[in-house]
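For this view, one protein chain was removed and the others were kept in their places.
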Amino acid sequence: MVVPVKQPMAVTKRTITWCPGCGNFSILSAFIDAVNDLGLEPWRVVVISGIGCSGKITNYMPFNGAHVIHGRVIPFAMGIKLVNPELVVAGFSGDGDAYAIGIEHLPHAIRRNIDVKLIVHNNKVFGLTTGQVSPTSDKGMITRTTPWGNVEEPINPIAMAISLGASFVARGFSGDIGHLKYLFKEALKHKGFSLIDVLQPCVTYDRVHTYQWYRERIYRLEDVGHDPTNFNEALKKSYEWGDSIPIGLFYRVRKPTFEEMLPTTSEGPPLVMRPISNRTIRDLLVKNHELTLD
Amino acid sequence: MVVPVKQPMAVTKRTITWCPGCGNFSILSAFIDAVNDLGLEPWRVVVISGIGCSGKITNYMPFNGAHVIHGRVIPFAMGIKLVNPELVVAGFSGDGDAYAIGIEHLPHAIRRNIDVKLIVHNNKVFGLTTGQVSPTSDKGMITRTTPWGNVEEPINPIAMAISLGASFVARGFSGDIGHLKYLFKEALKHKGFSLIDVLQPCVTYDRVHTYQWYRERIYRLEDVGHDPTNFNEALKKSYEWGDSIPIGLFYRVRKPTFEEMLPTTSEGPPLVMRPISNRTIRDLLVKNHELTLD
Amino acid sequence: MEKDVVQLLVGGSAGSGSIVCGTMLARALMEMGYYIVGDNEYPSIIRGGHTAYWIRAGVRRINEVDSFNDLVVAMDHETFVRHSLEFHNNTVFILDSRIVKPPDNVKVIDVPVLKLLREEGMELIVGNSIFSGAVAAAIGIPLDYMHKAIEAQFRGRKSVIEVNSRAAAIGYEYLAQVSIDYDLPRLKPPRPWGPRVLLTGNEAIALGMVKAGVKVYASYPMTPASPILHYLVGISKDKDMAVLQVENEIAAAQIIAGAAWAGVRAATGTSGGGFSLMVETLSMAGMMELPIVIVLAMRPGPSTGMATMSAQQDLLFAIFSGHGEFPKVVVAPTDQYDAYMKVIEVFNLAEKYRVPAIILEDKHLAEGHRSVPALPEEIVVDRGAVVPHEEAVKLLKEGFEYKPYQITKTCVSLHIPPGVPGLIVRTESSEHDEEGFVTIVPHKASEMYLKRLRKIKYLRREIEEKYRPLEVHGVKPSEADLVIFTWGSTLQAVIDAMEIISKELSTSVINISYLWPFPRHKFREALMEVRNAITLSVEHNALGLLRKLIRMETGFKVTYHLGKVDGRPFRPSSLAERVIKLTKVVKGAKHGSPR
Partner (left out) sequence: MEKDVVQLLVGGSAGSGSIVCGTMLARALMEMGYYIVGDNEYPSIIRGGHTAYWIRAGVRRINEVDSFNDLVVAMDHETFVRHSLEFHNNTVFILDSRIVKPPDNVKVIDVPVLKLLREEGMELIVGNSIFSGAVAAAIGIPLDYMHKAIEAQFRGRKSVIEVNSRAAAIGYEYLAQVSIDYDLPRLKPPRPWGPRVLLTGNEAIALGMVKAGVKVYASYPMTPASPILHYLVGISKDKDMAVLQVENEIAAAQIIAGAAWAGVRAATGTSGGGFSLMVETLSMAGMMELPIVIVLAMRPGPSTGMATMSAQQDLLFAIFSGHGEFPKVVVAPTDQYDAYMKVIEVFNLAEKYRVPAIILEDKHLAEGHRSVPALPEEIVVDRGAVVPHEEAVKLLKEGFEYKPYQITKTCVSLHIPPGVPGLIVRTESSEHDEEGFVTIVPHKASEMYLKRLRKIKYLRREIEEKYRPLEVHGVKPSEADLVIFTWGSTLQAVIDAMEIISKELSTSVINISYLWPFPRHKFREALMEVRNAITLSVEHNALGLLRKLIRMETGFKVTYHLGKVDGRPFRPSSLAERVIKLTKVVKGAKHGSPR
C-alpha cells in the first residue's frame, strides 16, 4: 500500500493506529457512548488495558487510563476497585491477553465476583505481534505460527465463564455497534464481575472471520427470548457455534461482590479515603506481643 | 504430641513425611498398584509433582520422578511426553498447585489433549504451607488466611474441565482406595489429557471434610449407571455437591492427542530417538536464503 | 553458679510443640527482664521430622544464638543426633526416659511426662507445657511468668490456657521436688530495661506496615514470608487493611500496583520463587513510577532449595531484577527493631521518589525471635509525591495543570490518583510522554527514560544524608586490623563473633543496610583510611554477593569472603573460629616467603 493510510484522531488527541476497518473501532465508540448514555462522569471511570492492538484503546478514551502489561488487566483492575469502589472499573483485553497469558486470573476473578468489567477484543489471533495463533483460533486455522493448520481446539470463553459461575456473561460483535453499546451498558449497570467477549474481526490477519462471515451467522439472544437468568439454558447456548452464533447476554445473576464481602471493605468509606495518620500499633503491641513495661 | 510420630518408609527407602492418617497415603498406594496391575514397566513410567504435601509423592514412588516447582506439573510433563511419547506420564498436584498458581496450564492442556494424566490431591487447603485457604475451600471456611470465613466461591474443577472439553474427567476419594485404583487404571489406559481430582482429607488443617464427612455423602457414579460418554449428563453431575457427592468417571471421549496431531511428532520414532548428527542447514541456506556461490 | 548468659535448646519432632515450648520460655524470660534471642529450625514437614528452638537469654544485650547449650529439652532422639556438637560438659538434659534414651554420661533430669499426663488425664498435646514448667523450675523462672507466657501464647482460648497452665505447674512442681546433684544453669537476676516486646522479624515488618499505613497487602503464601500474611489478616479489619491471599504472585504484585496507582500504600511478601514471578511487575512499577513495596524473605535456593531454612543468596538478583534500567530501593534490616523502622523509611522513600522498593530479609530474621525495645509510635509518615484527593481538588481549583509524568527538577512528578472530580489521569507501561500517552519519538523517549534514572541521584543523596545506610561497629575501620563487611541478620552473629575476635585482632564491622542505590559516598568516607587491614565479607551465601556489589560500586576490593550454604545461620563462636583461622593463614602468607 504505497499510499499512507489516513489515521483518525481520538478524542484524546492521539492518532488511532488501528488498521482501517479494524473491529476495535466500534468497541471504542460503543464503550464511550455507553458511559455517556449512563451519565457516568469521565473522572469516575477507569479503563485498564493489556498489551495488544486491543490494549491501545486506553490511549484513545477520555477516561482515567492504565495501560498495563500483557495479561494483567484483571489483577491491576482489582487493586483499583478494592481501594476505591466508587470508581467504575473496566478492563480491555485481547484474546491472547485474556485467554492465553492472562487466563489464570479469570477463574479467580469469577470466584471473587469483584466488580470489574472485562471486555475481550476477541479477534481469534494475536494482532499486534503480527498474526500468530490464539486460544480462540479455530482448529485447522492457518496462522503465522500454524502454517500446517492449528491442532488445538479453541477455548470457549462463554462456556468457561458460565460454568465457573460468573455473574454476568455476554458476547458482542463489532459489526453490531448498537447491540454492543447495549451490552456495555448492561455490564456497567451490573454489580459484579462481568465478561463481555466481543467478536472483533481482524481485517489484516484473519481473512476467514470477516464482518460478512459473522453477519451470515449471528443472531441476538435478545431476539429469541433467551432468559439470562436460566443457568442451564445459558450453558447450552454457550455451545452454539458454527452456522448460527448467538450474541447477547447469556447469563446474569446478582451475587454479593468481593468488596461487599471482605470485612475491611464491606463497610466504611473507600480505603483510599481513610486516614492513615491515626494508625497506631500500641494496641497490637499490648494485645499481641505482651508489651512489657518495667 | 510429645511422642514422636512413627513415619513409614517408602519403597524408595525414604521416610514418608505425611501426617499419620493423611489422605495422600492412599493416592500413593493406589497409583503404584494401578501401574503394577496394568503391568507397566516402572522405567517406562514418569511421575511429575509440584510443591506441596502432595508434591512429596514422587520421592516415594518407584518410578522415574521429577519434583518440579509449584504449579508447573503440566508444562514440564508436556515437555517429556512430547519428546518421548512411549513414556507413561502422570502428574501430581495439590489443589493450590493445580487450581491456584498453576491453573493457567489446565485449559490449555485440555485444548491440546496432550496425553498426560493429572492427579490432583484436593484437600481443600494449602497443606505444606500450614493451612491457608485454597481455591477449593468452601465459602465460609475458616482457615489460617480466612479467620473471618472465606468469601470466595470454591472452584469446581470437574465442571471446569468438562465444560472446556477435557477428554477424561474423574473424581476419586482417598477413603475408597479400590475405586481410586480403578480410576487411575482407566486414566492410564486412556489416551489423552486426563484429570482425576481426588478428595483427599487433610487430617491436620481441615477438621470439617473428614473421611467421615465424605463417607456420609459420597456415592459412586459407577453404581448409579452414569454414562461417561454423555457430555450433558456429565456436566450436570459435576454440579452435584453437598448432601450427595458423586465420585467416579464423569466423562471420557477419545480424541486425537496433541502428539498425534503435531506434524513433527505424528509419525516417526520419539524425538529423543531421532539422530541429530545428520542435521543439515545447507538446504535451508539454499532454499530460504538464496545462498550465493560466486 | 549464676551466669550472665544462658542458652536453652528445645528439640522435638514437628507437631510436638517444641517451638511453642521454646517461645513460651523465651517470653517468660523476657518478661522477667532478660534480653532474648530465639532461633528455630524446622523441616518442610507438618508432623514428624525434627524441630529445634534455641533461646539465648542474658542480663545484658546479646545478639545471636550460639552453639553451646546449657540446658536441653529432648523430646525426640534426633535432638541428640542433630545437635551433638552443641553440647558441653555441663549441659543438662531434661527428658522423659520413656520417650527417649539419653546417651551415656550426660547430666539428665528425667521428667516422667507421659506418666504425669496419664495420671492427670491430660492429652499428649500438652506434654510440651509440662516440659516448659520443668525448665522454668530448673533455670529459675517463677511459675507466674510461665502462666503469663502461656496466656500470651494461646490468647483468648480459655480452656487451652487452663490446661497448659496446669501442665506447666505439674512440670514445675515435679522438678522442684527431685533432687539434682549437679549445678543447674541459672541466670543472674535480670536488670529490667524498659518497655520491650518479643518479636519475630515478620511481626516487626507487619507492625511496620500497619504503622506506615499500608492499605492493601496481597500475597500468595510462601515460607518464610507467609507469617506476615497470617499476622496482617488477623488485624486487617481493625486497621483498615485489605489483606488478601490471591491466586499467585503475579496477581499479588499487580494488585498492589493497581492499589498504589489508585492512591494507597500497598505491599506484598514472598520468597525467591514467588519474587521471580513478580519481577515483570516490578519493571512495570519502575516504568509507571509506582511505589510498591515487596518483602523478599530469603531461603536457600536455587529453586525450591530448602524451603524452611535461611540464606542470603538473592542480593544481586533483587538489585538487578526487572528488564530495562529503573531506580529501586533495596534495603536489608538487621534485626526486628530495624525491620520495623525500615518498613516505614522505605515507604516514605518510595512515595517521595515514586520508585518500587524491596525489603530483603532472611528466614533467620523473618522467623527468629528477639526482645526489642517497644516499637516507637512517633514516626513520620510522609506520602511524598502522592497528592490526596482533597488536596488535588484544591490544586486544580487554583488552576494547576497536572501531568502525571511531568519532568521536574528532581525528576519526581506528583501522583494524583484517579477519582478526582474533573481530572483524568493516566499511566502507561510503554514509554510515554509527560501526560502518560505512548511515545516512541527518540528525544522524548530518551528524556523520559533519563527522567526516571535521574531520580537515583536525589534518592541516594537522601538516603546518605537522612538515613543510616551503613553502620560501623567495633573500632574505626582506620584503626582496625580486620574489617568485616556484612548485611542483613548476619550482622548479629558477626557482632558477637567480633567480641571473640577482638581479643586477637582489633576488628571493625561494617554493615550495609541500604544496599541500592549503593551508598557510595558513605562507603568511601568510612573506608577512607583503611590501608593494611584484612578485609573480609561474611555473608550467608557462597559467592560473596555484597563483596561483588562493593567492588562494582566503589572499586574497593574486599579481599576475603566467608560464606555458608547449609541453610543454617552463622553461630558466633564457630564464625569467630573460622575468621581467626583465616586471618592466621593470611598473615602467615604475608609474612611467609615471597612466592
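Letters A, B and C mark the chains in the order given here, with residues in each chain numbered from 1 onward.
Basically, a contact is a pair of C-beta atoms (placed from the backbone, for glycine too) under 8 Å apart; a residue touches a chain by one contact, two chains touch by 3 or more.
Given the structure is predicted, the values throughout are model-derived calculations rather than measurements.
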| item | value |
| --- | --- |
| Absent-chain contact - pick from C:Gln7, C:Ser67, C:Ser236 or C:Ser321 | C:Ser321 |
| Residues belonging to subunit A that touch the chain removed from view | 1-5, 7, 15, 17-20, 51, 53, 67, 69-71, 100-101, 103, 126-130, 132-133, 135, 144-148, 204 |
| Interface with the undisplayed chain - residues on subunit B | 12, 14, 41-44, 46, 48, 51, 56, 58-59, 62-69, 72, 74-80, 82-84, 86-87, 104-105, 108, 262-265, 268, 271-274, 276-277, 279-285, 287-294 |
| Touching residues (missing chain, whole complex) on subunit C | 43-44, 271-273, 275-277, 279-280, 283-284, 286-288, 298, 300-309, 311, 313-314, 316-317, 319-326, 429-431, 440, 442-443, 445-446, 449-450, 452-453, 541-543, 545, 548-549, 551-552, 555, 557, 564-568 |
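Here, only the chains that are shown with their structure count from here on.
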| item | value |
| --- | --- |
| Furthest chain, CA centroid comparison against subunit A | C |
| Averaged-CA centre spacing for the pair subunit C and subunit B, given as whole angstrom | 37 |
| Separation of mean Cα positions, subunit B and subunit A [Å, integer] | 30 |
| Centre distance in Å when subunit A and subunit C are each reduced to the mean of their C-alpha atoms | 41 |
| Shared interface positions of subunit C, touching two or more other chains | 237, 247-248 |
| In subunit B, residues with contacts to at least two other chains | 100-101, 103, 135, 148 |
